[in-house]
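Structure first, then comments.
Heads up, one of the protein chains got dropped from this complex, but the rest are sitting where they should.
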Amino acid sequence: MPGIKWLERITNTVADRGRELLGLRDDEAKNSLSDLCRRLIAGRGEASNIALAREILRLFENTDKDGKDEFFATLAAQFGPDPQGISEASAAFDRDKPATLARLIEAVEPPRQELFRRLNMAPHGTASLVAMRSELLDRLRANPELSSVDADLKHLLASWFNRGFLRLQRIDWHSPAALLEKIMQYESVHSIDGWRDLRRRLADDRRCFGFFHPALPDEPLIFVEVALTGEVTAEIGSLIDPEAQLTDPYAADTAMFYSINNALRGLRGISFGNFLLKQVLSDLGDELPQLKRFVTLSPMPRFAERLNMLLAGDIEDWPRERLDPLLEDFEPALAEHSNQASPSAAVFELLQNFDQHAAALAGPLARLALLYISAMKRSPGVCCDPVAAFHLANGAVLERINVGADKSVKGMTQSYGVMVNYLYDPEQVVANHEAFVQEGRIAMSRALKREHEKHIVGKR
Amino acid sequence: MPGIKWLERITNTVADRGRELLGLRDDEAKNSLSDLCRRLIAGRGEASNIALAREILRLFENTDKDGKDEFFATLAAQFGPDPQGISEASAAFDRDKPATLARLIEAVEPPRQELFRRLNMAPHGTASLVAMRSELLDRLRANPELSSVDADLKHLLASWFNRGFLRLQRIDWHSPAALLEKIMQYESVHSIDGWRDLRRRLADDRRCFGFFHPALPDEPLIFVEVALTGEVTAEIGSLIDPEAQLTDPYAADTAMFYSINNALRGLRGISFGNFLLKQVLSDLGDELPQLKRFVTLSPMPRFAERLNMLLAGDIEDWPRERLDPLLEDFEPALAEHSNQASPSAAVFELLQNFDQHAAALAGPLARLALLYISAMKRSPGVCCDPVAAFHLANGAVLERINVGADKSVKGMTQSYGVMVNYLYDPEQVVANHEAFVQEGRIAMSRALKREHEKHIVGKR
Amino acid sequence: MPGIKWLERITNTVADRGRELLGLRDDEAKNSLSDLCRRLIAGRGEASNIALAREILRLFENTDKDGKDEFFATLAAQFGPDPQGISEASAAFDRDKPATLARLIEAVEPPRQELFRRLNMAPHGTASLVAMRSELLDRLRANPELSSVDADLKHLLASWFNRGFLRLQRIDWHSPAALLEKIMQYESVHSIDGWRDLRRRLADDRRCFGFFHPALPDEPLIFVEVALTGEVTAEIGSLIDPEAQLTDPYAADTAMFYSINNALRGLRGISFGNFLLKQVLSDLGDELPQLKRFVTLSPMPRFAERLNMLLAGDIEDWPRERLDPLLEDFEPALAEHSNQASPSAAVFELLQNFDQHAAALAGPLARLALLYISAMKRSPGVCCDPVAAFHLANGAVLERINVGADKSVKGMTQSYGVMVNYLYDPEQVVANHEAFVQEGRIAMSRALKREHEKHIVGKR
Partner (left out) sequence: MPGIKWLERITNTVADRGRELLGLRDDEAKNSLSDLCRRLIAGRGEASNIALAREILRLFENTDKDGKDEFFATLAAQFGPDPQGISEASAAFDRDKPATLARLIEAVEPPRQELFRRLNMAPHGTASLVAMRSELLDRLRANPELSSVDADLKHLLASWFNRGFLRLQRIDWHSPAALLEKIMQYESVHSIDGWRDLRRRLADDRRCFGFFHPALPDEPLIFVEVALTGEVTAEIGSLIDPEAQLTDPYAADTAMFYSINNALRGLRGISFGNFLLKQVLSDLGDELPQLKRFVTLSPMPRFAERLNMLLAGDIEDWPRERLDPLLEDFEPALAEHSNQASPSAAVFELLQNFDQHAAALAGPLARLALLYISAMKRSPGVCCDPVAAFHLANGAVLERINVGADKSVKGMTQSYGVMVNYLYDPEQVVANHEAFVQEGRIAMSRALKREHEKHIVGKR
């Protein structure tokens, strides 16, 4: 009798019959998975395919690690293109180029691509495929033969998560709790400690924006946190303090971008950051026309590691001729203020007690950071520091280097507490981008340019 | 100064510079189009790509027929894969199969696929690409070399318009006027004559549903029109009469599906129909649990053409041994009632004055229609009649054949006024589908089965 | 059994029982209406009241004119306050003022107010009550005793349609067809001739805004139509021409308000206009910061009538001492150009053939219009012309008087084709409002002020 959920019914019929036909028990899922996948590829696009797809995704989610290992291995071994077919098609292509290209393209496309497309038709199919890729990435290092499966899945996801399909959405205290929960979970730059902390980060003098895909309505793909302030903030503490006084957003003239996070691991390698940043700059400028400056407060994630290598005598990555004069300043300041065994331990100790003894270290350290960011390029447009690379390639100006800006354990361990302000000036973004990408030229604030000329280029 | 639409600004800067750099005037667009496309492919994913993409789409829209011809020709000739690269990659693949597959796949993928992906990032990019394919389809017959471009564009669109991304949406008098306008424009089965006619089709005793893609919010990709009735309707007139009396939808026990339309020409060959129909059946059953029957009233679009061929002596397509007994009934009935020159003219005249003289023709004509639908398969699951093929492959039952069901000019010219009811019974859909696809067996109502056995199979 | 629409069930049970208990047939509705109303007032707020309310509204809608007449008469005669109760309460109040006020208030409140509040709980109750008041207004002139019923209904509606509950909403081609249909129906200033005409009025270089109440989501209570132009438009034709060329809204510097309409007759006397206008000015300024001028193009609905009276010798309404000098200019111009029997017929004829002969009439006519608008106040802040009164009390500037601005039959008949530009300058709105309301001083453009001084005040 009609009147009850039809599609549900057809779906269940097929799923039950599927298991029945194949004589399946749930613990045999790993065998059946591949069989069902074969059926799904063979199917002719009927609605029952949706049921099959749902069943496959359900089995995959419920199977254990071994079952998943086996499933991925099968995808790699049995759902690739037919080598014989490729040989024939490429031979034909050699003979008769334009006419047989279509055949060659078809021969080369791994059938698992069509499989993934059909799995995407299941309810929540997209979310399941993103989660599946996350599982796959876990296995990639140990199983390099899975990289072809990953290539196919990534290819499809990159196509589906094309910028043209994403929507920028503001996130605030009126957003669904289910979404906010994800924000807390995914924030990895400056972690959020519970709902109270989150609430402060979404208050009236803050902004948070994310990109969303229509198939994943409560999942921010990437999001950025912004504080509205009256100055270019030099240290992170005041921006993430849950007790910070609320200020008037309409009186602010500066937007501080202090955290940007990719959310879904299964979308690794598919980049949204530069689109997000520029869209947010644009939207903020529209909402708050009084804003005069758009500036980041960014970490230098590998600075401490490199500096420790340097202090330990390994200078491979550093440009010798520019380095020596800087070390001449740095090491005495260090020696004078610490009696730790190793230089890196000394730096660490000094900076932790920053306010007391280490002021003398600040200048030399800032200059080393400037060298690290500005000079360490192997070819134009390539920085050692990934965050610098991101913002400079986006057309930002290297505005200011702040010593003692992040005294958290993470901040100290990764970058000896140094943080960087990058400034976005819409008038210069295109020119900066081209200068950086083509000639490796970095746009700097006047103060840093002077510093750079005096201490780094000049002393050469 | 910030505070005005940034992205707008960057976009315009790039676009202006683009034209300027290339020394372009708008009438030189056709040259610049390919150049800009090359730049877009070479770009590194920056936001300025969005500006480039927008400019290319703008130029394409504003260029004349020649410019478009040339643009498509360039896409075919210059944005395909590099044959040399393919040869090398396939040679490498021959030597070292699994390891070099990725390289081969990459070599084979035509660069225009990446081009289309980047064009999609522009505002309204998806809509523009769909429109571009529509233009491309116009040229395909005369320019077979463009088929590779079409294959690439279709491949991407099929991936982007995956069922998993579509939303079923009810369309009624509360829908946006912009959307309803499209419904009037796209309805091609039983055309809609202005807003008053449309309004009746969307009244309380009707339902209309469409599939929508998030990137085209006001564009129904495909839509179906349904009338809620107290019977299996045998003729189309009462269903599309703008003056028809409103009835109580909660008293109806039958849902009559009387029109299903694909909307966007640029998505030709990407099928949504079976998904839509089953989803609508499911949703209707949920909303109106008292519905007992889900039935179509469908045309037979090529029946008249085939029958005319037959009457003219060309019986190639008809199964001789089953045909003769039917003609024995048909031709005398025809002869008796008409004195037209040709048989087909006679049929036409008779059926047009159906109520008066032609009752005797009804039985024989219905039997010929039954033969046309049921027996004309070359292999299991293949019908001559595309509408029959669609519904039977979907698992429907061939319920009833109605002579004199559509007396409009179009109905007479295409199918001599005959229309068919296909019935969807959720309990049987899967079984019917499999029987039809695998064995060519058609599920029929008891009455038609009797008719079929007596007059068609039986007389063999 | 539960699982079917409960509230529906309870509702129907009560309604059926209601009719049954009262031994009702539908044609006896008029009796039962009052009885059911009595039951509804007596009820104790239970959900079954919703059913009763629905039944009453249904009966009212289905009853004929006589039934409604009787229903209203009963409301007036039997659902007013109890005079005896009032006498007692007011006697008590005389003795013991503050303590017994509540009792007096209660005694004075007509029970029909509570009745209307309970009717409002029915599905679509608010819409039904608005419609009921519309019917009531039809009967008011002939039945003055119904005015107390109207006072109660109006009192409630004014409270419910408080500005705090209204939402400003933009209306465009993406609005629901059901809403747009209402716009066509309610536009009475410059009528809309079908969907094509409507579509032009909602194009990209136009704006339309309305106030909506949450209980009437598809009903614009009042709406205003705006054209974005590059000048202060002096005649209506170009603004309402369905064939008018589309212009770029972002290049416009002027917003022309050319039509403002109250929609629901049942809300007559409850004013939304000044709120709407200022809210729209504010929103437009935010959306299009380049706009420099906000100006109306408004009719003078009673100018022709008054001028005809004047020409016929009835000068009662006109200030004699200022009038004579104007007539000295006007009458010769008239005499010279026409040989019609009556002066008003002459004016009409001349202005209709405006372009040919009547230029000489323009100046004198404009001066008479200026006199009509500016001098015809009986007390400060009261104009003869209701449209002028509205805008001037809102703080607008009298900017320009345009002869030959509306050559439609309606425009000629009501105001001899003259239209007025009122300009809204946010800096002056408050001051203008106060000057007008308190001293009757009208803010004028420099040109009109000069004209006013020279021809009107000066000649005195």
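Quick notes on this one:
Every chain is named by a letter (A, B and C) in the order it is written, and numbering of its residues begins at 1.
Just so it is clear, a residue touches a chain if its C-beta (ideal position, glycine included) is under 8 Å from a C-beta of that chain, and two chains touch if they have at least 3 such contacts.
As the structure is a prediction and not an experimental result, all values here were calculated from the model.
For the omitted chain, the shown partners it touches in the full complex are A, C. Checked against the hidden chain, the listed residues C:Ile41, C:Leu291, C:Ile315 or C:Ala362 yield one contact partner: C:Leu291. From the options A:Asp69, A:Asp197 or A:Asp218, the residue with contact to the unseen chain in the full assembly is A:Asp218. Set against the missing chain, the residues C:Ala73, C:Ala131, C:Met184 or C:Ala215 yield one that touches it, C:Ala215.
Of the options C:Lys97, C:Arg196 or C:Lys454, the residue whose C-beta touches the omitted chain is C:Lys97. Although one chain is not drawn, the whole complex shows that of C:Ser48, C:Ser175, C:Asn402 or C:Ser415 it is C:Ser48 that touches it.
Listed here are the chain A residues that touch the chain not shown: 173-178, 180, 195, 199, 218.
For chain C, the residues in touch with the chain missing from this view are 2-10, 13-14, 17, 44-48, 50, 80-81, 83, 86-87, 90, 93-94, 97-98, 101-102, 104-105, 108-110, 117, 120-122, 125-126, 145, 147-148, 151, 156, 159-160, 162-165, 214-215, 271, 274-275, 278-279, 281-282, 285-286, 288-294, 393-395, 425-426, 429-430, 433, 437.
Keep in mind that, in the parts below, only the chains that are shown with their structure count from here on.
The chains that touch both chain B and chain C are none; no such chain exists. Chain A and chain C have Cα centroids lying 57 Å from one another. Inter-chain centre distance (chain A to chain B, centres taken as mean C-alpha positions): 40 Å. Residue positions of chain B touching 2 or more other chains: there are none.
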